[in-house]
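All protein chains of the complex are present and in place, except for one that has been dropped.
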Amino acid sequence: MEALLDRLKTRFGVFDFEQKKTYQSFCSVDKLSLVSLVTYLKATEGFKVLVLISVVDWIEDGKFQITYLLNNPELKTDIGIRTFISRDNEEMESIHDLWEHAPTFQREIREMYGINFPGSPRVDESFLLEGWDDIPPMRREFDTKKYSEDTFFPRPGRKTNDPAEYMKQKLYPDEK
Amino acid sequence: MKNKLNILNWKPDRSSFPDMGEDGKPVISLDSEKFIKVWQGPNHPGITGNMSLELTISGDEVVESKTHVGYLHRGFEKLFERRRYIQCFPTCIRMCVPEPDTNEYNLARGVEELDGIEVPEMANWLRMIVLEMARLQVLLRMVPGQAGTMGLGLGVQWGMYYRELILDRMEELTGARIYHMYILPGGVRGLLPDGFKQRLEENLVKIEGFLKDIDKLILHNAVFKKRAIGIGHIPKDWVDQYGIVGPVARAAGYQRDVRKDYPYLYYDQIDFDYNIEHDSDMFARFLVRRKDLETTLDILRQIMAKMPDKGEIRAETPNVLHWKIPKGETYVRCESSRGEYGFYMVADGSEFPRRINLRGPSYTHAIAVLEKLLVNANISDVSAIMLSLATCPPEIER
Amino acid sequence: MMIKDILSPFSAWKKVFDKPVVIKDPINDRPGADRYRGFHKNDIETCIGCGTCEDICENEAIDMIPVEGIETKDGDSGLRPSIDYGRCCWCALCVDICTTTSLTLSNAYNWVEEDPEAYRFTPGVDEKPWQNEEKGWKKPEGNYEFYSLNRVSMEHLHPEERSDSFVEMVKGYSKEQAEKEADRCVECGICTATCPAHMGIPEYIKAIRNDDLEEGLRILYDTNPLPEICGRICTHKCETVCSVGHRGDPISIRWLKRYIADQNPSEKYKQILESESLKKNGKKVAIIGSGPAGLSAAYYLALLGYECTIYEKLSQAGGMMRYGIPEYRLPYDQIDKDINYILSLGVKIVYDTTIGKDIMLEQLEKDNDAVFAGTGLHLGRSTRIDGSDHKDVYQSIEMLRKITQGEEVHVAEKIVVIGGGNVAMDITRSLARLQIQKYGKVQIITTSLETEDIMPADVEEVVESREEGATVMPGWAPQHIEIVDGKIKGLHVAQCLSLFDETGNFNPQCNLENTRFFEGDMVVESIGQGMDLSYLSEDIKEQLEMGPRGRIQVNDVFQTSLPWLFLGGDIIQGPDVIHGIANGHIAARGIDRLLSGE
Partner (left out) sequence: MAEEKENITGMHDDKFLAPENKKRIVIGPEGEEIHVDPLQDYFCTERPQTSEPRNKTVEKFLNWARAESLWVLGFGTGCGSIEIPPLLSPRFDAYRFGVAMRATPRQSSVIIISGYLAVKTLKRAIRSYEQMQNPKFVIALGSCTINGGMYWDSYNTINRLDHYLPVDVYVAGCMPRPEAILSGFNKLKERIRAGRAEGANEYITNLDWYKANQKKIIKDWNMPDYNW
């Protein structure tokens, strides 16, 4: 793992290297070097399996983190590659030509986060949702509870009391 | 088997119909009236969940297929964002309906890994028992179900009964039939009831008898063989390219089993082997699952022999009502009956998870692989191929 | 294909003669397993309505609703969980976290309705067929807890280290300890109503968890201007009702309060509490006594812009907190920390001034817009048994004051203390320290009417007294003091059978045949204190309306029948610090209402 990291550092400038488990580590890389790094890992280092592509929304930093988790089935090691893209310019290079199932991930991300992957097959088709006209639901600013209450109106007639507040009303209502 | 080779080499004769383009692929135009578009689903096709296939067929052959999912989309990953870690558990188990325990286990393990909690030994053994029982329960549906998709419903009916026996044990141990909610971060929710091992052993003996019946009814069934051998053949080089996992990869000759590759719990203390087949067709996958069933029975017996009788069932954890997990990320995986089942978890130091992303086997099996695999398949084999890939839509859609 | 492949499927025919596995009447023949998670049951007598089940429910399936026949009282909110089966998912997390284990699940699972509105019920209240079902899900046995039941132990000085000095014996929590202890809180808020000052207990505990101690201090000062003092010596009634205490140790709320106060340096108080520039409204209030009630009233009046002057009889502020509580429990510099902050807000103190002697109450009334008196209980009460008028029979309250002031007190080799309250323990432990300093060993017997289980003193006080060498003998009624040659020989006691008669009046009954003799050279009486109202002139006394038990009648804002005179603290309620603080706060509000003419 250490040797691999050195190679990656010099060639692609990865940073924030973290090894959590003996067989799993994470590192970050610049958005522009991502595809070449992934291609290199697949072709040369034996990370032949794409486990997943996942997005984390760091709304407070104005960034999306895209994680590509690759697996080397021979050495039985995982490497997670994080890359950060700006929330204002949500576009990422597609890796659909490297793995056959990558388009599925990208299609879901496009729908759930609104991140575009130009060139990825069927990326603009709706995937899980049908007729969705709100902001992409997995973005942090989308409030699912509010949306649900507005759209699907829960059954009325329920009322709850906070024990402390209720005891106050009952036992010492005069105090502010 | 002589015939088998012939079948493997058999290709449909497309010399006259449909029209072939210059690139050697059929020209698919609905206006040519040589094709019909058939939608399969979203009603359950067989025993998988709601999902629809948009099939373009020519005669009874599929020339193009598209998977449409989203009928079971509940937005789990969004819901997790507003639930505390403990509250994620009742929610997460519903991500995969037939085998909920892998969800519980993965999430619990992720939380434990991120927060550095040691689980007591007894709890780990109990987790293994539940995970293996869950696998057994699913395979008892899936193995005869493979024949069920071809119209042989008897095996399914039998399998359902034996599955019920395991569900009874589940109910006894965990307090529920389907959504067990047994594994929580730090441990499990109860010791084995009195006499549990004995009752489970009785059930295992019955199931062993059932396996013999399955062999007679399905494995040595001329019709099943005819329809399964050579159908749904996955080339070996697809496995890494498509991210194929579990029994499907094992049926293609790859040694892929999370229990052995990345040992978790006490699987390294258990003696079992990869169940490998090489033909990579529907029949090979059936054989792998059929062997998996036997392996599971064997593992369950080993667990019962090795596990201690008493012990702590839960480690001390922070107050679950405001449990903050330190910032970090991890990917945890375990072997479900359908293959590698993983959770990618990101914690941001608050009481709520930042992101929990499920990567189930069906995510690639049911979309990328299935769409390719159905081309040239006979329309009557569609649901059989779907099941042989262990399609489970709820885990795609979440 | 072989012939075997064609024939073997037909072996299924042999099943024709098997016994069918069909269950005849599945609806009635199949009860849930012993542990099955079916419908909810609740033991409403045990339930305290803490709402923890509501907090943990991820589906918001539980509502806390008032139930007829359940009174809201200390430690019981009077609410009971009502469950919406349009939300429930039968995960039983509510059962596992229930603080009293009253909520359980039965193993019944069969409920079919045509009306969706019917799926709401209050278990234990609404009649349901399964409510007496024995089987079902209960909280798993063994070490299975969702929150820790064990209090984070507070570091104490060892009895050997502490028993000869007046150094503070409780060390206080470290950051890790405090956060771990704060983590145990389930945020039910039951304690808030029981605290006389209604402090925002769950809120400041949350501030500790979030490591935001400045916010914590702000919450403390909302209702309590003496957190350092309260954090050490409060009678912590909150902890007696703590819902976590139903199965384990209650949260040590008092120590957590102390932690917040300790961690905030006094020079930052003004900045944290945003009290740097208070506007004056030009009105004046006189306060008699600088005890908790007086200080609390002064603080809140000062915040409202009143000019407050405290008149104190002794030479230092603090009242009973300084003169009644030994230093090892409450160091003087901590008293000063709290008091100095209040004084820094512009509150003036006039020391060594006795009302009624140096200055008359009528004069105060003329000079000020209102008067608040929190004069406390400073007169010792005597047992009035034979021999109690001997010169070597002392009053604990006077002795404690002398010890505080650094005066020499008489310490005999063998001492008997009469009393079972905290003051008795204070004097016992103070005298024990002095005995060690003087004689090198402790020979002190503390006896009380009350038996161990109903002793008013805090359990830890009793335990620590014993650790320090004192003998605590509860359940004995003093009969007479034996005096030989003008010297005390000891105390005769008889076994105490009961304290109250049927009508509830104090009337101890003794078994005179079971007697004991406690040897001692001096006797200290510590059976309670009385109030000294000598500062009230006869004229004023006549105008005041009196209430039961010789106390002066006040209304809900502690206003007497003389509109300008407010009374509070031990003379009205208590005796303890927190009541004094609460009274002072409410009285301050009352005075504000009176003077601002609302």
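The letters A, B and C name the chains in turn, as written, and every chain counts its residues from 1.
Throughout what follows, a residue touches a chain if its C-beta (ideal position, glycine included) is under 8 Å from a C-beta of that chain, and two chains touch if they have at least 3 such contacts.
Note that the coordinates shown come from a computational prediction; the quantities given were computed from them, not determined experimentally.
The missing chain, though absent from the view, touches A, B, C when the full complex is examined.
Note that of A:E74, A:D88 or A:D133, the residue touching the chain absent from this view is A:D133.
Within the full complex, the residue among C:P26, C:P265, C:G440 or C:G550 touching the omitted chain is C:P26.
Residue C:N59 is the one among C:N59, C:T309 or C:T515 that touches the chain not shown.
Remark: the residues of subunit B touching the chain excluded from display are 31, 42-44, 47, 49-50, 70-75, 78-79, 82, 90-91, 94, 97-98, 141, 156-158, 160-161, 163-164, 167, 177-179, 394. Although one chain is not displayed, subunit C still touches it through residues 20-23, 26-27, 30, 39, 58-61, 84-90, 109-116, 119. Against the chain not shown here, subunit A presents residues 128-134, 137, 142, 144-145, 147-149, 151-155.
Note that only the chains that are shown with their structure count from here on.
Arrangement of the chains shown, judged by which pairs touch: all-to-all, with no pair of chains left without contact. The mean-CA centres of subunit B and subunit C are about 56 angstrom from one another, to the nearest whole unit. Multi-chain contact residues, meaning those touching two or more other chains, do not occur anywhere in subunit C. Subunit B has no residue in contact with two or more other chains. Within the complex formed with subunit B, the residues of subunit A that make contact are 20-21, 23-24, 26, 48-52, 54-57, 65, 67, 69, 73, 76, 78, 80, 99-101, 103-105, 112, 126-130, 137-138, 140, 142, 144-145.
Within the complex formed with subunit C, the residues of subunit A that make contact are 155, 157-168, 170-172, 174-176. Considering their complex, residues 49-51, 54, 62-66, 72-73, 77-79, 84, 86, 116-117, 120, 188-190, 192-193, 198, 202, 556, 586, 589 of subunit C touch subunit A.
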